[in-house]
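The complex is shown incomplete by one protein chain, all other protein chains being positioned as in the whole.
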Amino acid sequence: MSALLRTSVRLRPLTPSIFGAAFRPAALTMSNKYSSLSTPPSCYADFCLIPVGTGSTSVAKEVAEVQRLLENSGLKYTMHSAGTTVEGSWDEVFKVIGQAHALVHQTGAPRVQTSMRVGTRTDKKQTAEDKIKRVKDLLAGDK
Amino acid sequence: MSALLRTSVRLRPLTPSIFGAAFRPAALTMSNKYSSLSTPPSCYADFCLIPVGTGSTSVAKEVAEVQRLLENSGLKYTMHSAGTTVEGSWDEVFKVIGQAHALVHQTGAPRVQTSMRVGTRTDKKQTAEDKIKRVKDLLAGDK
Amino acid sequence: MSALLRTSVRLRPLTPSIFGAAFRPAALTMSNKYSSLSTPPSCYADFCLIPVGTGSTSVAKEVAEVQRLLENSGLKYTMHSAGTTVEGSWDEVFKVIGQAHALVHQTGAPRVQTSMRVGTRTDKKQTAEDKIKRVKDLLAGDK
Partner (left out) sequence: MSALLRTSVRLRPLTPSIFGAAFRPAALTMSNKYSSLSTPPSCYADFCLIPVGTGSTSVAKEVAEVQRLLENSGLKYTMHSAGTTVEGSWDEVFKVIGQAHALVHQTGAPRVQTSMRVGTRTDKKQTAEDKIKRVKDLLAGDK
C-alpha cells in the first residue's frame, strides 16, 4: 500500500500511460488516478428541498428550519423564492445540505427530494453577489 | 373523426367509465381523457440557462439578454445569483423560456442547456414574494 | 397594429438598429425583436415530477399515469429511475409536461413540483439514443 501511494504522488494525474504496461495494469493505474482526486476547494450550490409524504402542501416550516441550520453553519447563503444558494468548499456545502435532509426527516418527512444546481470554476473566484452585479451592470447600460 | 370529437366534448375528463365498454375501447377512452387536459393556469418556473460551446466562461451577457426578453414579456420575474424565477400561466412561462433558448442560440451558442424547477398548486395562489415572506415571518419569531 | 406587424415581418430579428431612431424608439424595437422569436423546433426535456401534500411517500401511481399520458402523446420518451426524458418540438414537449401537472393534480395532489433539464442545439440533431451510444463507444475503446 505504501509503495502504491508513493508511486501515485509521482504521477501527473492525466498521463499514467507514460508507465510501462508490464508494471501498471490498467485497473491499478486508474484506481490511483481517480482516488487521488480532491473535491473542489470552492463551489456554490443552489438547492430546493421538498419534504414528501407529509400530507401538507406548505413547506415553509421546513425551509425555515433549514435556514437556521445554514445560519449555524457559518457558510454564506441567500434564500430566494425558489431555493437557497450556499457558498463554501465542496465538502462543507454538501455536508450542510446532507444535514438539511436529516433535519427535515427529523421533523417528520419520510422522504426528502432536492433539486440542485452546482457550479465550480478554476478561472477565477466569483461570489453570488458578483454574478448578480455583472448582469445588473450590463442592464444599467441600456438606459 | 367528427363523431369522436363530438363525443369528447360531452365527456367530463376523468369519468370516461360512465360509458359502456362496448362503445369505448380502452385506447380510445384514454386518448380522449389525455387530449382534453389543459396546461395549468398558473405556475412558477425557476430556470438557469447555460450556453454551451461558446468558448467563454462568462454567461453574463446572455443572462442580461434573457432579462430584457423577460422584461418585454410582461410576466413577473426575479433574478437571483443562480437563476431567474418567472410567474404566469404555464403556456406563457414556457413560451418565454423557449424564446430565451432561441435568443441565446442567436447570440452564437450552438447548444443551450437549462435546469428548471417548476411548481403548480391548486389549493391556493401564492406568489414568489408570498413564499419568501412566510419563511421570513417564521424566522422573525426566533428573535 | 397592422402597420407594426407588417414592419416586423421585414425585420431581420437581430438587426433592428439599421432603422433610424426617430422612427423606432428603443422600447418598440425591442418589442418587435423579442416578440418575433420562435420557440426551438426540437428539444429534449428530462423531468422528475413530485406530487406534494398527498400524505404518501410513493409516487409510482402518479408516474405510471404520466407514462400513459406520454404514450398517448406520440412523442418519444424514455423512463429511468430518476425521471423521464421526452423529445420533440419545444411546444409539444412543454404542452405534455404541463398536461402531466394537470393530470397529477386530478389524481389528488394539491401541489406538484418538477425538476427539469432541457437541452436545445442548432449544430446538429442528436437523439437521446445517439448521446448514450457516443459515450458507450468511447468506453468500449477502454477494453
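Per-chain numbering from 1; labels A, B and C assigned in written order.
Note that contacts are C-beta pairs under 8 Å (C-beta built on N, C-alpha and C of every residue); 3 or more make two chains touch, one makes a residue touch a chain.
Treat the numbers as computed from the prediction; the structure is a model and nothing was measured.
Just so you know, the chain we are not showing touches A, B, C across the whole complex.
Where chain A meets the omitted chain, the residues involved are 13-14, 30-31, 34-35, 37-40, 43, 53, 68-69, 72-73, 90-91, 94-95, 98-99, 101-103, 105-106, 110-123. By the touch criterion stated above, the residues of chain C touching the omitted chain are 44, 46, 48, 57-58, 60-61, 63-64, 67-68, 78-83, 85, 115, 117, 119, 121, 123, 128-129, 131-132, 134-135, 138-139, 142.
Where chain B meets the missing chain, the touching residues are 26, 50, 52-57, 59, 110-111, 113, 115, 142.
Throughout what follows, only the chains that are shown with their structure count from here on.
Ranked by number of C-beta pairs in contact, the top chain pair is B-C. Farthest chain from chain B (centres taken as the mean of C-alpha atoms): A. Shared interface positions of chain A, i.e. residues touching 2 or more other chains, are given as 57, 115, 142.
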